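A protein chain is absent from this complex, but the other protein chains hold their places.
Naming follows writing order (A and B), and every chain is counted from residue 1.
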Amino acid sequence: MDEKHLEDHFNEKIDQDVRIEPKDWMPDHYRKTLIRQISQHAHSEIVGMLPEANWISRAPTLRRKAAALAKVQDEAGHGLYLYSACETLGVDRDTLLDQLHTGKAKYSSIFNYPTLTWADMGAIGWLVDGAAIMNQVPLCRASYGPYARAMIRVCKEESFHQRQGFEIMLTLCKGSDEQQKMAQDALNRWWWPALMMFGPTDADSPHTEQSMRWGIKRFTNDELRQKFVDVSKPQADLLGIKIPDPDLKWNEARGHYDFGEINWDEFYNVIKGNGPCNKQRIDARTKAWEEGAWVREAASAYAEKKTKQQAA
Amino acid sequence: MNNWPLWEIFVRSKAGLNHKHVGSLHASDAEMAIQNARDVYTRRNEGVSIWVVESKHITASDPDDSDPLYEPAKDKVYRHPTFYDLPDEVKHM
Partner (left out) sequence: MNQNLFNYTLQQADNCLILGQRLGEWCGHGPVLEQDIAMTNIALDLIGQARMLYQYAAEIQDEKRSEDDLAYLRDAWDFKNVLLVEQPNGDFAKTILRQFLFDSFNCPFYEKLKESSDERLAAIAAKSHKETLYHLKWSGDWVLRLGDGTEESHNRIQNALNELWPYSEEITTPSEADIDANKNGFGVNLNDIKSERETKIREVLNEATLTIPDSAYNHTGGKEGKHTEYLGYILADLQFLQRAYPGNEW
C-alpha cells in the first residue's frame, strides 16, 4: 500500500475511534508526538516522586508514612507503565532517560517547586494530583492502545492519591492554629502552579488542534483548567481556606468561576529551567541513574554467567 | 550501557481465569522479571500467578496481513449457534 492509502486508512480508524496498535502503520509525526507526550508524562511521574519523597522520613504518623510510601511508589509504577508504552513506539527507556538527564526532554514544571512543610503533601495530593487526574482521565480513551491502557492503570491507582491529599488538608484545617496556617500557606504556594499544569492558553498552544484531531488529547488546556477551578473552589470552601486569587468569583452567565490572570512569565521561566528546584531535581535523577550503573551492569553480568553455566 | 532486556508480563487475576497481558518491564533475568512483575503489577491484589516472557521472543502477526488472516472467518456464520433455526418448543439448547 502507498503512503497516501495508509494514511487514509489510519485517519479512518481515528475517525471511527478504533485504537492504533504498535505494529499498525502510523504517520511519523503522530509517532513522534506520542513519544514526546508519553515520555514527558513518564518523566513527570518519576521527577514527581522527589518533592514528596522528601517527606516520607518526616511523615507525622505511621499511617501517613505508609500512605506516603505507597503513593510515591505508585508514581514510580506510573512512570514505568508509561515508559513501557513509549517503548512500543520503538524508543527504549535508556534513550528516554538520557533525554531527561540532559535536559532535552521536558516534564511537568510543577515538580520544580519545593515542598516546605507537611501541608505540601496535602496540597500536592489535593491540587496537583487533582489537576493530573483531570488531564489524565480523558486520555484513557487516547487513540494509541498502549497509551490508553497505561492511562487506565494510572487513573485507577491515582484516585487514592487525591483523596489522601485532601484528607491531609482536612485534618490540618480542623487542627491547631499553626496547622491551619500551614494548610493556607501550602494552598497559597501551590494554587497558581497547579493552574499552570494545564499548559499555555489555547491561543498559545499551537499543537492542540492536531493532537485533538489524532485523539491523543481530548479537551483543550483552557477547558480543563476551567473545570479544575470549578471543582476546586467548593473544596477549598469546605476546607475553610482561601484560594489566593482576588479575581476568583462565580459568573452566573457563564456558569463557571472567573479567575485571575496566570503569571505566564513565571510559567515560561520555570520551563526554561529557572524554577526553584529544576537543578536539584535533575541532579537527583541523574545521580540515581549514574550511581545505579554498576548495579545494572552487575545484574547483567550475573545473568549472562548463569545462562552460560546452564548451557554448559 | 548494559541494557536489561524488556519482558512482557501476563497475570492470572484469579484461579480459573486466563493469564492476561498487563504490560512490560525491564529485568536482567527471568527470576528478577517475576519478582519485579509481582512488585509492579500486583501491588493491589491483581494476581495469583505470573508469566514472563522476553519481549523479543514474541512473534506477532503482521497488521498488513489482517485481511487474509481474519476476513475469511467472517462469513462462516454456520460456526455460530444462532445460524440454526429450531422450533420455540426446544428450550435450552
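Just so it is clear, a residue touches a chain if its C-beta (ideal position, glycine included) is under 8 Å from a C-beta of that chain, and two chains touch if they have at least 3 such contacts.
None of these values were measured; they are calculated from a predicted model.
Of the residues listed, A:171, A:188, A:205 or A:280, which one is in contact with the missing chain?
A:171
For the chain left off this view, which of A:50, A:85 or A:105 is in contact with it?
Once the missing chain is taken into account, the touching residue is A:50.
Quick one: say which of A:66, A:212 or A:238 touches the chain that got left out.
Spelled out, the listed residue whose C-beta touches the missing chain is A:66.
Can you name the residues of subunit B that touch the chain not displayed here?
So the residues of subunit B touching the missing chain come out as 4, 25-28, 31-32, 35-36, 38-40, 43.
Since one chain has been left out of the picture, which residues of subunit A touch it in the full complex?
46, 49-50, 53, 56-66, 69-70, 72-73, 76-77, 79-80, 83, 118, 168, 171-172, 174-176, 178-179, 284, 287-289, 291-299, 301-302, 305
We adopt the following convention: only the chains that are shown with their structure count from here on.
Taking each chain's centre as the mean position of its Cα atoms, how many Å separate subunit A from subunit B?
About 29 Å, centre to centre.
In the complex formed with subunit A, which residues of subunit B make contact?
On the subunit B side, the touching residues are 1-4, 6, 23-26, 28-29, 32, 40, 43-44, 60, 62-64.
Using the touch definition up top, name the residues of subunit A that touch subunit B in the complex.
Listed in rising order, the residues are 1, 21, 23-25, 73-74, 77, 80-81, 84, 87, 92-94, 149-150, 153, 157, 293, 296-297, 299-303, 306-307.
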